[in-house]
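A short worksheet on the structure shown next.
In this view, the complex is presented without one of its protein chains, the others remaining in place.
Naming follows writing order (A, B, C and D), and every chain is counted from residue 1.
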Amino acid sequence: MHLLEGEGVSIHFGGLAAVSDVSFYIDQGEVLGLIGPNGAGKTTLFNLISSCYVPRPGILKFKGKNITGMSPYKICRLGIARTFQTVKIFANMPVIDNVRIGSLFGNTRSPASAEANQQSIELLEFVGLSRVMNTPARDLTLANQKRLEVARALATKPELLMLDELMAGLNPTEVAQAMDLVRQIRDKGITIIMIEHVMKAIMSVCGRIIVLHHGQKIAEGTPQEIANSKTVIEVYLGE
Amino acid sequence: MLEVSNISTFYGQIQVLWDICFKISDGEILALIGANGAGKTTLLNTISGVLRPNSGTITFLGQRIDGLAPHAIVELGISHIPEGRKLFSDMSVQENLEMGAYIDRAWKHRRETLEKVFEFFPRLKERAGQLARTLSGGEQQMLAMGRGLMSRPKLCIIDEPSNGLAPKLVQEVFQIIKSLREQGITILLIEQNVRQTLEVADRACVLENGRMALEGCCEDLLKSDHVRKAYLGL
Amino acid sequence: MEDLMVIINLLALVYLGWFVDWTLKQNKSKIWLFSGLALIMLAILSTLPNYGPTYSYIMMSGILMYLILTVSWTLFSGPTGYISLAPAAFFGVGIYTSAILGKDFPVLVVVIFGGLLSVVLAAIVGALTLRLKGIYFIVFTFGLVLLISSVLLWYEIRFTGTRGRFITTANNDLIYYVMLGITVLMFITSYFLKRSKYGLALQSIGQNEEAAAHMGINVTAVKIAVFSISAIFMGMAGAIMAMKWIYLDPYSAFDPFRSFLPVLMAIFGGMKQFYGPVLGAVILAFLEEKLLTEFPYYYKLSFGIVLILVIIYLPDGLVGLGQKVRAWFSRGKIALT
Amino acid sequence: MERFLDVAIAGLLLGGLYALIAMGMSLQYGVARVFNIAHGEFIMLGAMTTWTLYTVFNISPLVAVVICGPLAFVLGFIIHRTMFRKLQSLSANQGVFESNSMLASFGLMFVIQNIAFLAWGPEIRTYNYLMETVSIGGALFGARRLVTLGFAIAIGVIFYIFLARTRIGKAIRAAGQDPSTAGLMGVNINWVLALCFGLGAAMAGIAGVLISMSYPDSANMGQEYLTVAIIVVVLGGLGSIPGSFIGGFLLGIIGSIVSFYEPGLNMAAYYAIFVILLLVRPRGIMGR
Partner (left out) sequence: MWSRIRKNVLPLCFCLLIVITILATFIGCKEEVTTTAPPVTATVTQTVAPPATTTAKPAPKDKIVVGMSRSFSGPIAIIDDSAFRPVYETWVKEVNAAGGIFVAEYGKKLPIELKTYDDKSDPATMAQLTEKLILQDKVDFLWGGGGTSFIYAQAPIANKYNYILITMEGGATTLQEMLPSLPYVFVTLPFSTWYEMPVLADMLASKGVKSAYIIYISDLHGVEYNGAAGIEFGKKGIQILGSKAVPPDIKDLSPVIKEAKASGADAFCAFAYPDQVFPAVGMSIELDYNPKVWLGGPGINFGFFHTGFGPMVEGVMGWAGWNRKSSAALNTLADKLYKDKPEDAQDWWGQAYYWAGLDMWKAAIEKAGTLDNKKVRDILATERFQTVLGETWFDKGLLNKETHAGEVGQWINGVYEVVGPFDKATAEWVYPKPAWPK
């Protein structure tokens, strides 16, 4: 049984097929890359998985259970967490509170306040933000805000983590750090789907890559296969 | 023609641009390359007056334009074709084009310019009466570019024209950009499609994290290891 | 004399508001001093009818009404940013509960009923409308007040054959005690709400609803729950205040002005701290009484001007102003050293 | 059948007035993004000024249209240039500006109302103008109401042509859809926004002039018309000017039908439509 499975997932926005008939799966412990030109429907696919939108038609299954059309908060409590392409932190709250929210609400069994605090501190240490714990989140740099989003998502104790352009806008050093972070998360046993434009990152971290274009899946395979795929190069790398 | 020196821009509390300097000379295509969120669009918005730089100067044809309102900058001859097309979706194609010629200087000649633009984009002429939002993606991009030309600009700033277009259309867009230069319009271009951009442009700047990382003519950049690794995925 | 007594009691209220803020802090020093002070303040407030002239606690009841409306409004609208113009509706429901049940039930039962009926209305309204955003939500809540009052008016004329209703009166000191009780209850509720994880959730909803939903917060449930809780106090206040006003009709029971004033008072005080709305309500309600009596013809004019100036120049209210001044002073100190 | 004609025409006459009241407000919200609660006060200013002009200076209300419209325009223009522009520059984003400007316009409402109150006192003012009766297919109507309807339609049509054909009209529409891009086209956004606010105020002023011909006026009249305007604006779709035009007529006809069966439910029906519409279709009949 796959961890997450999508069958013929589609959605239309006013005549425009943002995602059409995409089938995919991800197995426990995998790191799946999702690439494609801007506007290819990657983020929309994330939104479908996290139930911002309901696919029409299409079915999503998590651990064999149909999750199509469930409320976002239930999806989260089932163990699917995500970050956002444009950071959506709780800007006026202290960094620690951002993470605490994830910890307090992201699980079916809500931990005690002190326990949540402890978890949050640990997670902030994990992503390297423990020093700025009490500053308002809006004052962080973009890179740190993205880390905060990761920490917040991890606080919900996910089995599946969806990272949306984690490295966009980061400089090469930061990208390297972010890649490390992704590996560490993977080593914790959390399955990851990531959307990424930084090819280097995706090629080196992901075990498998899906390429979307105009809402359709045009290729799927190992990084090597993708790098050599003619369709992909034509569409994506612009040769 | 356009000289940007030591520009720093903030978005609220967050500094997005640090000390950006570059120049564009008459008749060239300058490409700005950088990852998402590197500050490219912010830089363009700073030039066209949507944002104000916190420090630094921008001069256009010898006149300082930093701190001017967008409409005043358009009147000086800079046309900004924004990212994501930003068409007036409830107006017809023709009306969108006319809006492009809103400034006094261009309004007088709007009929002639319109003819020219229609020559350039014959598809738009066919669709002149349709609402902009009913156009296909490629047509919308053409409309956005056509609208940008209606103000008879000296400098045209184009932000991600190939965004979300099919490969064939992307080729077409680049063809158009080339022919614009042939018409004597200077172009400042932002693209994600690094390889094609570098082929079209004369010179390019690489923006990383709000700072200017590299600058040079395109052949050199294409050969640069940094660019190859970071942007071409090689 | 009356004014002095009222001012002392208002200061006690503001202190209690500040005390709630203080108890929410992480590290507390001088706990005995501050808690002791709070108890003294509470004592001052709860014994007012014993030492103050009659009008002083009548006036206090009037001010407490605005305080309750404002603070309970802020309870929901402050963190979430949903500007609700429905307080008048919940308050009016309380008034009508009092008018209908007042004859046959003891005061406390009527008050509690008023609160409960408001909760029912708030839950229905919340479930229906909290998906509306921004201006739509504001306009809807505004329309709701008008709808209820005009339907009620029609119903009264058509079926009961009267327009207004007499309300069983209660003693002024009883009204004051109940109002104070509601206020303290509201302070305690706010304290626990802010301290609990739902306070955090509410704040996160205000800053990014979508992200909040994806962090596992049942956004709809939290919003409806807190919206309803905030309505309890408005309904209870309406039920008891009605007993002071004796005769009311739908138009004055559902006076939309009672929706606008809390918003203004909360903004004036500043919503970032708990004591901000307390301060705003206390100052403006006291000023209203003074303006109405001293400058009757210019009351609305001054009210309007204050509203405009506050929105333009004091977006964070008095609390924000205080913080700015403090920041300015401390900056000055640093510059000096 | 005759009753039906009666009700329908009465609805149209009322609807013309409603459309006129609402179009200005719609313009102010649609382009300048100010949900102008003080809209009713501009109507009141128009009406009371007309009364003064007519009774004191003996100037016909039809001439007053030409006086009150521009006066209200100037007032609205200045208010936007000062108050709302300042507010806009201080607001973090559009959403914050919308709620802040709404609250500020509340303040404005109180200020204008109070000043008018001091100037004109609380009396109810009426005057006689065009009391003739007109018969349409057996149904009787007042000439002044037809004049109001005529004006409403004329202003609606002229305004539509203005928006569709002229350069400034197009700029207004562009600014309504995307102000920052309109700025990139060379449109002086702040000026256009103030212009729209002023035009909205001018329409309110003209509506006031026409209202004063048929209804009694007082310094307190603003609020009543404000609620009607809000209902129509929501009915037509927030910010949609053609929506407000059609919505006005629709509401007028509904009101007239309800009044025919149960006048006591007249206002309740309006609010009910308003509330239900917001629940079922918040974007209104013409909104996208």
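Here is the rule we use: a residue touches a chain if its C-beta (ideal position, glycine included) is under 8 Å from a C-beta of that chain, and two chains touch if they have at least 3 such contacts.
All values reported here derive from a predicted model rather than from experimental measurement.
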Using the touch definition given at the top, which of the shown chains does the missing chain touch?
C, D
With the full complex in mind, choose from D:84, D:117, D:159 or D:197 the residue touching the hidden chain.
D:117
Residue among C:42, C:86 or C:138 that touches the chain left out of view:
C:42
Touching the absent chain in the whole complex: find that residue among C:174, C:221, C:287 or C:312.
C:174
Of the candidates C:100, C:184 or C:221, the residue in contact with the absent chain is C:184
Could you list which residues of chain D touch the chain missing from the display?
6-7, 10, 13-14, 17, 55, 114, 117, 121-128, 131-133, 140-145, 214-216, 218, 220, 224, 227-228, 252, 255-256, 259-260, 263-268
On chain C, where is the contact patch with the chain that was removed from view?
2, 23, 28, 31, 35, 38-39, 42, 46, 53-55, 58-59, 62, 102-103, 106-108, 150, 153-154, 157-158, 161-164, 166-174, 177-178, 180-181, 184-185, 187-188, 191-192, 241, 244-249, 251-252, 255, 257, 292-293, 296-297, 299-300
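Quick note on the criterion: only the chains that are shown with their structure count from here on.
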Give, as an integer number of Å, the spacing between the C-alpha centres of chain C and chain B.
52
So, what's the distance in Å between the C-alpha centres of chain C and chain A?
42
CA centroids of chain A and chain D: separation to the nearest Å works out as 49
Check: chain B positions touching at least 2 other chains come out as 12
Could you check chain D for residues that touch two or more other chains and list them?
none
Select the category (line, ring, star, complete, other) that matches the graph of chains linked by touching.
ring
Applying the document's contact rule, which stretches of chain A touch chain B when the two form their complex?
37-40, 138-139, 141-142, 165, 167-172, 174, 197-200, 203, 214, 227, 234-235, 237-239
List of chain D residues in touch with chain C within their complex
29, 35, 83, 86-87, 90, 95, 98-100, 102-104, 106-111, 113-115, 117-118, 227, 230-231, 234, 238, 264-265, 267-268, 271-272, 274-275, 278-279, 282
Mind listing the chain B positions that touch chain D in their complex?
12, 48-50, 69-71, 74-75, 79-80, 82, 86, 88-91, 95, 98-100, 102-103, 106-107, 147, 151
